[in-house]
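This is the structure I have questions about; it appears just below.
Some chains omitted; the rest stay in position.
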Amino acid sequence: MAQRLKASIVGVTGYTGLELLRMLIAHPQVDIAYLTSRQNPNTPIGDLYPHLSHLKLNVTDTDHETVAKESDVVFLALPHKTAQDTVAAMHGKTKIIDMSADFRLDDAKTYEKYYATPHVYPDLLKEAVYGAPEIYREQIKKAGIVANPGCFALLAQLMLLPYAGQIESVDIMAITGSSGSGKSPGEGTHHPVRNHNLKSYNINIHRHIPEIIRTAKITEGQLNFVPTSGPFTRGIFATAFVRTKAGAALPCAAEIYESHPFVRVMEDVALANIVGSNFCDLSYKKVSDGNYIVQGALDNLVKGAAGCAVQNMNLMFGLEETLGLSVLAPVYP
Amino acid sequence: MAQRLKASIVGVTGYTGLELLRMLIAHPQVDIAYLTSRQNPNTPIGDLYPHLSHLKLNVTDTDHETVAKESDVVFLALPHKTAQDTVAAMHGKTKIIDMSADFRLDDAKTYEKYYATPHVYPDLLKEAVYGAPEIYREQIKKAGIVANPGCFALLAQLMLLPYAGQIESVDIMAITGSSGSGKSPGEGTHHPVRNHNLKSYNINIHRHIPEIIRTAKITEGQLNFVPTSGPFTRGIFATAFVRTKAGAALPCAAEIYESHPFVRVMEDVALANIVGSNFCDLSYKKVSDGNYIVQGALDNLVKGAAGCAVQNMNLMFGLEETLGLSVLAPVYP
């Protein structure tokens, strides 16, 4: 009989936590152990989120010790910075997939530069594996801590990966849906305006930049990154203008991604094609010698967060990489 | 030479205040005297709202005394309850058009019942004229205080007015855009969900009910009122199922509204036909004897607020009722 995993979600009440739950419900070999939230001691999840009122599951504020001990894998859907202590507390007692930014970067200095706070566990930083399955599949299989990539970051990396090391400069314009801002209302997600607005923010200082340049093998100065908020709920659509180095010999992206079940290289990318699913769609157009237009799309909550995390879980436990994910086809239209 | 009016907006930074400004900019005989906001002492309006950065206008926290003295008319775009003191302070010194709910009802008791706070100026309540031009045009012309109707309330009243006094029962389902919730973000206007949601609230206890039943000449028990939030920015679309009294002799709604420049009786109402304009569109369908389906639409910020206020201003100063409003045709598509 197939192995069954006990999985817990710490911080289930945010959008990432909810999406993890949606994914895990679809997974044939997972049982939910704990769904925790500090704000909600022992509440039926349907009382907090009526769209889940059919589930007989409670949200609790169970302590980390217990959660770790009774779970094969724990997903942390916590805010950045808050996640660090939890990872430290659970490390070694269970497998951890951390959705926060706390263990995505290699060195504490870069972390401090971008997140404006020192990293408290630089040693753990070294131990964590960056959870981009298309780049670090083998390392993820053996990891005890996986740091799930940022949503913008994973998309940009998958777009640029085939050209990594051969890029002279790249300009990226990336548009994200409002679910990327999380469940807390704010000025930027106020419907009357967001409903028909487009606006860029954090140009060239966005926190996902260090993840992108590490994979693309470029410096900050070689990248322009323009994150933009768009009038839709789910997904990121990005366009990259890539200049490659003189004499660069570029591989065929379609071939590179052939063995990666959730990356689809196609003629034209459209945001609506990936909503609700774990797919990342990519297109590559040569404009002239050394001049490329690369486009990509993924669902920020799925491949950009919870779906990628489940993909990592599958790898960490020797399951089929697509298990529980391929049943969630894009919700179209 | 035509008379010019000095107009001020107290509380300009909310959506109703901003919309008033949009209307007044289009008015050929109005000069802006003061735009006030307690939170913003002497700030260029473009600093607060970049969409108005071309205007050479400052928002100030000028005291009521000065505003009243130097304005022919003052629009109050203040929260309910806050408006009362301002009306009292300015009364007699300038003409007042109050956009809040504070002077819409006839008696202090009903006010207290629906707004959960005693009315502090019951005498002024008697003096204020209810600003529905299609019902109280002559009284508005002579009024010193006009209480601008609620957005749901005006729509429902215009729908039911032709049948007033002859209604046995009426059920109204009314859907509003998110701008009706004002500029402050909240759970109900959080874009990720609002973007594709429909949800009713305050069923049969909404504060606009007393305005509706007064005009329709019915009791609370004869009305079901289901306000509903919809996934769009502007406008209210309402459907009323009307049962009339036995033997009711109903007039032709189209004839009743022929002399009212901003009410259009038509075959089929569509929300998109009125956005940005001061029109209220209505349709009347007889289903069977004594059984009618009435539909209506207006822009909650225009005919449901700022546009109706300017219409009232025109009446109060003997100007053409449509002045400055008819130039603002529906923004279609």
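Should a chain be cited, it is by its letter among A and B, assigned in written order, with residues numbered from 1 in that chain.
As a working rule, a residue touches a chain if its C-beta (ideal position, glycine included) is under 8 Å from a C-beta of that chain, and two chains touch if they have at least 3 such contacts.
Fair warning: this is a prediction, and the values are worked out from it, not measured in the lab.
Trainee: Full complex copy number, with 2 in place?
Mentor: 4
By definition in this document, only the chains that are shown with their structure count from here on.
Trainee: For the sequence-identical pair chain A and chain B, determine the rotation angle of the Cα superposition and round it to the nearest 5 degrees.
Mentor: Superposing the C-alpha atoms of chain A on chain B needs a rotation of 180 degrees.
Trainee: With chain centres defined as C-alpha means, what is the inter-centre distance between chain A and chain B in Å?
Mentor: About 46 Å separates the centre of chain A from that of chain B.
Trainee: Any idea which chain A residues touch chain B in the complex?
Mentor: Its residues touching chain B are 15, 177-179, 181, 183, 185-187, 189-196, 231-233.
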